[in-house]
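Working notes, beginning with the structure itself.
Heads up, one of the protein chains got dropped from this complex, but the rest are sitting where they should.
Here the chain labels run A, B and C in written order, and each chain numbers its own residues starting at 1.
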Amino acid sequence: MSTDPNMFRLEVREWLDTNCPEEMRSPMSSEKDACWGGRNFIFQSEAQRLWLHRMGEKGWTAPDWPKEYGGGGLNREQLKILNQEMKRINARPALYSFGISMLGPALLKYGNEAQKLTYLPAIIRGEIRWAQGYSEPNAGSDLANLQAPAVDKGDHYLLNGSKIWTSYGDVGDWMFCLVRTDPDASKHQGISFMLFDLKTPGITVRPIKLISGRSPFCEVFFEDVKIPREQQVGELNKGWSIAKYLLTHEREMISWTGLSRTGSDSVSKTATQVIGKTGDKLDDAILRADIVRFEVDEMAFALTIERARDEVKAGVSLGAVSSWFKFFGTELNKQRYNLLMDIHGSEALAWSGEASDDGKLARDWLRTKGNSIEGGTSEIQLNIVAKHILGLPG
Amino acid sequence: MSTDPNMFRLEVREWLDTNCPEEMRSPMSSEKDACWGGRNFIFQSEAQRLWLHRMGEKGWTAPDWPKEYGGGGLNREQLKILNQEMKRINARPALYSFGISMLGPALLKYGNEAQKLTYLPAIIRGEIRWAQGYSEPNAGSDLANLQAPAVDKGDHYLLNGSKIWTSYGDVGDWMFCLVRTDPDASKHQGISFMLFDLKTPGITVRPIKLISGRSPFCEVFFEDVKIPREQQVGELNKGWSIAKYLLTHEREMISWTGLSRTGSDSVSKTATQVIGKTGDKLDDAILRADIVRFEVDEMAFALTIERARDEVKAGVSLGAVSSWFKFFGTELNKQRYNLLMDIHGSEALAWSGEASDDGKLARDWLRTKGNSIEGGTSEIQLNIVAKHILGLPG
Amino acid sequence: MALVLTEEQTMLRDAAKDFLGSRAPVLHLRQLRDDEETQGFSRELWTEMAEMGWAAIIIPETYGGLDYGYTGLGLVLEESGRTLTPSPLISTALLSSSALILSGNDGLCEQWLSQIATGEKLLSLAFEESAQHRPASVTTQAVSEGDGYRLSGTKLGVMNGNSADAFIVTARTRLSDDPCEGVSLFLLPANADGVKIETTQLLDNHRSSTVRLDGVFVSSDQLMGPLHDGYPILKKTLDRGRIGIAAEMLGVAQESFDRTLQYLKERKQFGVPIGSFQALQHRAATLFGEIELCKSVVLKALQAVDENSDDIALLASLAKAKCGQTAKLATAEGIQMHGGIGMTDEFDIGFFIKHWRALNQQLGDSRFHLERFARLRAY
Partner (left out) sequence: MALVLTEEQTMLRDAAKDFLGSRAPVLHLRQLRDDEETQGFSRELWTEMAEMGWAAIIIPETYGGLDYGYTGLGLVLEESGRTLTPSPLISTALLSSSALILSGNDGLCEQWLSQIATGEKLLSLAFEESAQHRPASVTTQAVSEGDGYRLSGTKLGVMNGNSADAFIVTARTRLSDDPCEGVSLFLLPANADGVKIETTQLLDNHRSSTVRLDGVFVSSDQLMGPLHDGYPILKKTLDRGRIGIAAEMLGVAQESFDRTLQYLKERKQFGVPIGSFQALQHRAATLFGEIELCKSVVLKALQAVDENSDDIALLASLAKAKCGQTAKLATAEGIQMHGGIGMTDEFDIGFFIKHWRALNQQLGDSRFHLERFARLRAY
């Protein structure tokens, strides 16, 4: 492709025009429209399959990854142009993938050449759907307290133990996983990073039901699972560095949750519609006072995200502040759903039936309670702010 | 006096009728009407002097202390009757005294016979006004971290260092004081409890100005102050037990602060008077929401105090719950004054001048900020609740 | 009255704790849910509860009750909040019995109260007409016809509506500028012609019904309380219900807190119990205090009903508002402090937040009662 930005833009536009199927040129109507790829994925349409195939071949599912591993090889400016052009025609993302958002960057940084050549192209083409194997039932916030032992058996490791909170563990193909390879070393030492096929004998996957109902989370059990030595990434016993690298990444992704109402009505608008107004004021004075406090915070938070983005553009690194974003954004989201439940009164209590879409609001509300737990609890985020931003001791 | 309750009541009534001066039979109009006794006290009236003298001679300034030390020697039932009869005629307390409320109980428990005979009668007659010497500038919440050294010189100790937050240190006669007698022992060991005259050479007293203006608090400096050996109370180096005994006492006294509005208007009434109503609602909807939340807590707290009193009457000990009362009561009081300041708008900002009574409201508001610090900070109270009521570790 | 329990009351509470702990712990609710039992509670268990006398606590002796007062019933409700035991305690034993007693209709009381007391019959109040709690907003019409009335309208959020043998219904018998006037109360058998019941499973697995009345005929002797002036009875009934729900929320808050406290002591992170972290300690200590406040307001409110005090309305709103807020905090902290495990259905703590949500909503949520508290205090 051309190195001249204007030329590049024209080329992108033309390629999209030719290759992006018409059905893929509209915003997704729900999460169900997302294409996750992998061997278990059932395409919703031929257009969806084609769009993934073409984008994958082009390397544009991972547009800024090196060409040698199948990526798009675009520079920063080109990446921006591609995004703009895709947005212009409302093109849907061709692929949602933990492989691209999480594992890939870690492989690029820590993987050896053979691993890069094996996994990155397959990730880019959407052939492997990845599951994450970090948390363990007894670790909780103390992630490094993981136990699942992988014992060195020469050409392979033998893995036991279990993982919890593995998203899409039941529909994923492979897992990237933290395991304990030296039980005698201190907590942060002795951890290694490994990849393996979830079809490997000895693996059992059990979906987790949440208080809100079904969930994508799973518990994954290992019983003498053989992992070939070449599937261990980075230095042996130094997996914690990779984990930290990935976690920072994850936190930044979650931190924007507080603004997740994009497209839906504001709390105050919902309230006036459901409860009504007398004159120009909402019919419930106490609720109104609570809503305005919430919306002041919501707007201040939106502006703070805007400011953070502008600062990142201006070259300032977000760093540990992302912990505060995660904290505040998830707390705001919990508040939002508390208010929405309050506004809808007894209607919000329904758990099943068509009228309530099987209790969607109540289930969504319950689900938000997990926001301040998953991806590092609010308490952990505040600890990080206190120590790494404020420099408080202990 | 008679042991028959009915007879006793008649006798008390008669005695009060004869001995309580007419001027002492009305509620105090301000703090200035309180009689503190001691050699520096200037009586406001002959009636005040007479009332103290008569009550002191009778031992009824300390009605339940043993007769042998000049106390009233009354039992529980008689004490109740005396209180009822005094209330019946609106008799003012004859004496306000840290000697009676704090030092006396400690002397009765820990003092030797000579000390009891020396100090208790004088306390009862209001002849000595006591100041408390606990806190030190570098100790803060960690009270046991006190340093003021008292070195054993045979027949006396030589005291140096300083004390802070001594109420009425500038008008008091004597001090009861925690000093360090063994600098090598662990923090809670090596503390002793001593009494001394504030006129002893080497003592300097400096009043402390607070953010609200003048205060009864003082800083007291010691330079080679001689304390005769017989003025050391309880076992040497075991003064911390006496301190703890006194602190529990103090906390229970402070804990009712949250209800200190007795006699003045409720926040909501003040608000409606100052701001006005439209229809039946206060003219500021957001303020109204905040006031109602406050008044719900205020009423719930009042009922909880009522319940605690009833439980104490029923024989349940208050124990560590007094820490929670201290915490919640002082937080409520801070809220109350925040609201009152808000309600009075720009008028509340005045700091001097007649119209504002020299900025009384603003100064009172600032003074409340200290409520959650003095007598053990809110943080310390919550620590106590967590450990001693909830049994949380660490 | 001193704000402490009498010995007899303490015994009643202990008996309730024993019975519910052994016969109907949280597992009982879980099983009802997993078995998809459609009533949302066990009729068998209700019979046992009635045998304990709980269906009869507030019913006067003349009608076969124990005449033991609201304080007693409140203690049982608090305990049933701890175990999240679903039952018609609120809908029948508290609300419907109160309405009957307050109505002063001796005939209806004789007919129904003794059968409520034995657990044989169940009644429910049917008075809400919107998703928000607006008891005075009654559009259901009662048109006089012969020796009775014809009722038409729709009632929402009827607790245990699908188990009820009869409903206590509000209907407008006369138009008036003041919505509180012209409302009458009727006792309506559930199987009367023209009654249609649609039932919804709620998030806490309780059942709530929409009751549609399509020209249902009731005879005049089914009128409870004075014609056109039934609202005062409803209001008094609701205040008793609010206090009872507050007592149940106190139990929900207390049990949620106790379980969380236990977890804080047991669960280790970074090599120490998480309960040793000061930030959690301070939150736990604050929550402890809030629950102490609730204990006082609930007991005071219950005693006020038994003393027929003038402050019942204010205390009912105080109790409902304060216990609603506290149980909200206690159940939310329950999940947060349990961490991931608290989010799983397998663990019981999530049941508490669900039940809090339903209880808080019923008969006016915390904000409704803050608003009412301010109005009763004239600001």
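Operating definition for what follows: a contact is a pair of C-beta atoms (placed from the backbone, for glycine too) under 8 Å apart; a residue touches a chain by one contact, two chains touch by 3 or more.
Predicted model only: the values in this text are computed from it and were never measured.
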| item | value |
| --- | --- |
| Touched by the hidden chain, restricted to displayed chains | A, B, C |
| Candidate in contact with the missing chain, chosen from A:142, A:197 or A:295 | A:295 |
| Of C:121, C:242 or C:282, the one touching the omitted chain in the full complex | C:282 |
| Selected from B:74, B:91, B:148 or B:164 as touching the chain missing from the view | B:164 |
| Selected residue (touches chain absent from view) among A:113, A:155, A:280 or A:354 | A:280 |
| Contacts of subunit C with the absent chain, listed as residue ranges | 277-279, 281-282 |
| Subunit A residues touching the omitted chain (full complex) | 266, 268-269, 271-272, 277, 280-282, 288-289, 291-293, 295-297, 299-301, 303-304, 306-307, 310-311, 313-314, 321, 324, 327-328, 379, 382-383, 385-387, 389-394 |
| Contact footprint on subunit B, counting only the chain that is left out | 135, 137, 140-142, 145, 164-165, 208-211, 213, 274-275, 284-287, 290, 334, 341-342, 344-353, 355-356, 359, 362, 365-366, 369-370, 372-374, 377-379, 382 |
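Methods note: only the chains that are shown with their structure count from here on.
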| item | value |
| --- | --- |
| Chain centre separation (subunit A, subunit B; CA means) in Å | 58 |
| Distance between the centres, which are taken as Cα means, of subunit C and subunit B, whole angstrom | 45 |
| Distance between the centres, which are taken as Cα means, of subunit C and subunit A, whole angstrom | 42 |
| Interface hub residues of subunit C, defined as touching at least two other chains | 277, 280, 370-371 |
| Numbers and ranges of subunit B residues touching at least 2 other chains | 281, 288-289, 292 |
